[in-house]
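Removed: one protein chain of the complex. Kept in place: all other protein chains.
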Amino acid sequence: MSQQTAPAAPATPELYAEIQDFYARHMHLIDAGQVDAWVETFTEDATISNNVNPRPAHGREEIVGVIRRAQQQLDADGVRHRHWMGMLVVDRVDERTVRAQSYAMLLAVRLGEAPVLDRSTRCHDELVRVDGDWQIRSRRVHHDGRP
Amino acid sequence: MSQQTAPAAPATPELYAEIQDFYARHMHLIDAGQVDAWVETFTEDATISNNVNPRPAHGREEIVGVIRRAQQQLDADGVRHRHWMGMLVVDRVDERTVRAQSYAMLLAVRLGEAPVLDRSTRCHDELVRVDGDWQIRSRRVHHDGRP
Partner (left out) sequence: MSQQTAPAAPATPELYAEIQDFYARHMHLIDAGQVDAWVETFTEDATISNNVNPRPAHGREEIVGVIRRAQQQLDADGVRHRHWMGMLVVDRVDERTVRAQSYAMLLAVRLGEAPVLDRSTRCHDELVRVDGDWQIRSRRVHHDGRP
């Protein structure tokens, strides 16, 4: 039985707040361009997939490569991103595994302009506890409005 | 003394996280079109009212009818909704009753287009504990920008 289908129970309130805090730190790191610290919120063998790109990214090195190219493009375009996560649902699979479903929206900001609502997504993550911290082992992103 | 005016105390942190989790599941259900599961997050005799429609909806059957018609219109228009709840304030009335005030914003997404900020509302809910779960007994929605 894979972790995606393993039975799970709603998180305790303590775990719920802990996972909220995890995502807030995770989003601050990526938006601040701290890619090396951000990728450490994933496991070494993490997978990220979405409904827009045909090929998932596997492992920290590949994930960092994808993100650095995206950030270079943002820098060239003079755009800053702000990732908002919300509507978080946390299910506990076992002592060291949780599944988290959330919405994420992406605000894009250009110098001197009002922020733009760039993207709406749904996110399915599996997180595992490693050395006392949470890390994302698997992330599936669905970009709304895309087939 | 009605529940709306009964004295209340700020929720404990545990209750606060519990209610956040409730709303996240509630919003995922409606946005996924799972109306039958969604309406079970209301009591049998729940009331929903707002400042735009003159007549409140009473009871699960009537609420489901309103929502199904709205969703048929969305399907016809090719629009998906994402409801975000935020700025949640929770007050505990008694062991099985809470009042929750929140903001909600509605993103509308069409295929191939950027999401649109469709609506901003404030929401006053009364929730009661039924068989270990929370259910909404009364919801008053104020659509911002409407008289």
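In this document, chain identifiers A and B correspond to the written order of the chains, with residue numbering beginning at 1 in each.
We take it that a residue touches a chain if its C-beta (ideal position, glycine included) is under 8 Å from a C-beta of that chain, and two chains touch if they have at least 3 such contacts.
Bear in mind the structure is a predicted one, so any value in this text is a computation, not a measurement.
Participant: Of the residues B:43, B:71 or B:101, which one touches the chain left out of the display?
Facilitator: From the options B:43, B:71 or B:101, the contact with the absent chain belongs to B:101.
Participant: Based on the whole complex, identify which of A:24, A:74 or A:130 touches the chain you can't see.
Facilitator: With A:24, A:74 or A:130 as choices, the missing chain is touched by A:24.
Participant: With the full complex in mind, choose from A:60, A:82, A:124 or A:143 the residue touching the hidden chain.
Facilitator: Answer from the full complex: A:82 touches the omitted chain.
Participant: Considering the whole complex, not just the chains shown, which residues of subunit B touch the missing one?
Facilitator: These residues touch the chain not displayed: 10-11, 13-14, 16-17, 20, 86-90, 101-103, 105, 116-120, 144-147.
Participant: Under the stated touch rule, tell me which residues of subunit A contact the chain that is not displayed.
Facilitator: 13-18, 20-21, 23-25, 27-28, 80, 82-86, 107, 109-117
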